[in-house]
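One structure follows; several queries about it will come next.
For this depiction, one protein chain was excluded, whereas all remaining protein chains were kept in their positions.
Letters are used for the chains, namely A and B, taken in the order the chains are written, and counting of residues starts over at 1 for each.
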Amino acid sequence: MSPQELAEAIVPATADTRRRIPLWGFLKGHPQAAIGAAILVVFALVAILGPWIAPYGPREQVGPIFGTPSNPHPLGLDDAGIDILSLLIYGARITLIVGFAGALVAVVVGGLIGIVSGYFGGRIDNLLMRITDYFLVLPDLVLLIVVASIWGRSLRNIIIIIGLVYWTFMARLIRSQVKVVRERAYVKRAQALGASHLRIITRHVLPQVLPLILAQTVLMVALAIFLETAISFLGLGDPNAPSWGRMIENAFDRSAISYGAWWAIVPPGLAVAVVIMAFNMLGTAAEDALNPRLRVSHLLRRHFRMRPLPDKDDAR
Amino acid sequence: MSALAVEDLHVWFDLPGGRELHAVQGIDLALEPGERLGLVGESGCGKTTAILAMMGLLPPSASVAGRVLLGGEDILAGGDRTMRPHRWTDIAMVFQGAMNAFDPVKTVGSQITEPLERAGIASGRAARARTAELLELVGISGERQDRYPHEFSGGMRQRAAIAMALACEPKVLLADEPTTALDVMVQAQILELLVRLTDELGLAMILVTHDLPLVSQACTRAAVMYAGRIAETGTTRELHHAPLHPYTRMLFQATPDLRGTGAVSSIPGAPPRLDEPTVGCPFSPRCDRAFAPCAATRPPLRTAGTGHLAHCHLEGGA
Partner (left out) sequence: MSETLLEIEDLVVRYRQGRKGVVQAVDGVSLSVAAGEMVALVGESGCGKTTTAQAAMRMAPIASGRIRYRGADITALGSGALRPIRRELQLIFQDPYESLDPRFRVRDTVLEPLQIHGIADDREGRVRRALERAGLTPPELYLDRYPHELSGGQRQRVSIAAALALEPTMLLADEPVSMLDVSVRAGILGLLDGLRADGLGVLMITHDLSTAAHYADRICVMYLGRIVEEGPAAEVIGDPRHPYTKALLSVVPRPDPDDAGAPEILRGETPNPADVPTGCRFHPRCPVAQDRCRTDDPALAPAGAAGHRAACPYA
């Protein structure tokens, strides 16, 4: 049978929807994702290179209180005479770290609970989902204030708070996905072979839901940054970490508005908005690429072309 | 005059990198009113592509050549412009997998009524009445039009899909694998329905399938396709008892018969790729009777009696 099988092996592969999406193709096909990614790369570079590119230190008084934007200080000075551009650069670090770490906590906790719940189902599922529901009905703001006032104001606590607020969302999403994958025939096949739960989860289920988790993580970072800003604005942020949220809070606190010092508020506000938007653009595009909703059937677009008949090749 | 005639139909698909896939490579078919013609062949040989071309429903990546004559008029010549007035009203189709294509959140009836209203055939109460009538025609009680697809069995959904195609009283019906994935009893019911419809309504039908016995039982004539071409056409009797092309014979030999005793043998290998031109007979690498000229020159058209034609180097049958 082998020579013929050889011929069979050369048959072109049939198109398959499960094919992986190459990163480059994805960015090319989703311009908004490319823009979002480009913005994030810039901000990430700024955050990483902060200490080297910031013109001044984050606590260094370099001029008058609320000094107006001018040549050595293009974004002006704040209430303590600190250079706002430098603060913004250092703030990028803190803000992005809190955003990523908070999202990570939410994804890890929510992911774990979602996977266990969705995979095992039954009683475990009921119990875990009941716990999730309790957290879901708890008002975020109350949770925030209670935790911050009990545990104190620190970066670590803010990260935990963000995780606490968002893990329920992640847990539900992943649970529903895992429930679907669990029913796939190849998971059943692994069960029939006698594979352990751990093996099935790590080798068959997780790789299938991972892309979705990644896309959601990106969106989650945007939410986490937003929440961090809100927490800081409410005065519950870490007093020693100059995040963008803290900058805004500080400016309001020290009545920047009555000084007319818009430059103390607008740059960090804008930075928050742009970064959140960028994460959103990237995340929604990734989500879109991973769950292709029913695309318009090719049968509806009938713009086939006519061409002349080819030469008769009967003589060949 | 033929209800539908296809002359030298070609379809190409654009592939990435400027390549092309020649999915249909010049086929000829003729269909008389009330006639049932089987179109058989392995997966990927171009059956669906051919009938989509007859419906003018190919995607932008396709280019087409040849003629599709409906009552003597070439409806393909002007592309979509000349196709549109005939599509669904004169020539209709049941899509491959149509029974799984119903929208799960809409009632079956509304999915038949909507196209009726959009096409301006009927609206409101009249459209509902027409939908009921169509469902009755395919053996489903008209009252069930307010049910959802999941409340229908596979066979009933397939009937509803056929009803949809009949909405505008076409003269030609193209049925793409209408019974694949259904079990024998439901398959028999659907086949009986299609036979009844062609007999009662004078509908001409092309039945696309890869199941030879189905064609033997439901059709009078059949065309066997291989790699985008028609290898052999003739009456189902001629194809079964006196095939001219080895592919036809080998397909029958690969089909187990309920009471047959003969050995069943697979056809080794696989069809050629269609994105490269083939030399000689496309079936030659798999053919059990291939000889010197087969791999070198395109086989000539052989005939044995009117309407029994095959492209093969062999003389005097396979």
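Assume a residue touches a chain if its C-beta (ideal position, glycine included) is under 8 Å from a C-beta of that chain, and two chains touch if they have at least 3 such contacts.
Computed from a predicted model, the values in this text were never measured in an experiment.
So which of the visible chains would the left-out chain be touching?
A, B
Of the residues B:Glu133, B:Asp183 or B:Asp199, I need the one that contacts the missing chain.
Among B:Glu133, B:Asp183 or B:Asp199, only B:Asp183 touches the chain that is not shown.
Pick from B:Gly155, B:Gly228, B:Pro246 or B:Pro285: which residue touches the chain that isn't shown?
B:Gly155
Would you indicate which residue among B:Leu214, B:Leu244 or B:Cys281 is in contact with the undisplayed chain?
Result: among the candidates, B:Leu214 touches the missing chain.
Taking the full complex into account, what residues of chain A touch the chain not shown?
Residues of chain A in touch with the missing chain: 1-2, 5-6, 8-9, 11, 13-16, 18-19, 184-186, 188-196, 199, 203-204, 207-208.
Please output the residues of chain B touching the missing chain, sorted low to high.
42-43, 153-155, 182-189, 191-192, 210-214, 216-218, 235-237, 240-241, 250-252, 254-260, 264-268, 270
In the analysis below, only the chains that are shown with their structure count from here on.
Would you mind pulling out the distance in Å between where the CA atoms of chain A average out and where those of chain B do?
49
Could you pull out which chain A residues touch chain B in their complex?
Interface residues on the chain A side: 1, 4-5, 7-8, 10-12, 14, 298-299, 301-310, 313-316.
Touching residues of chain B toward chain A in the complex: what are they?
Residue list for chain B touching chain A: 8, 10, 12, 26, 44, 52-53, 56-60, 62-66, 76-77, 79-80, 83, 95, 268-271, 273, 275, 277, 279-280, 285-286, 297-298, 300.
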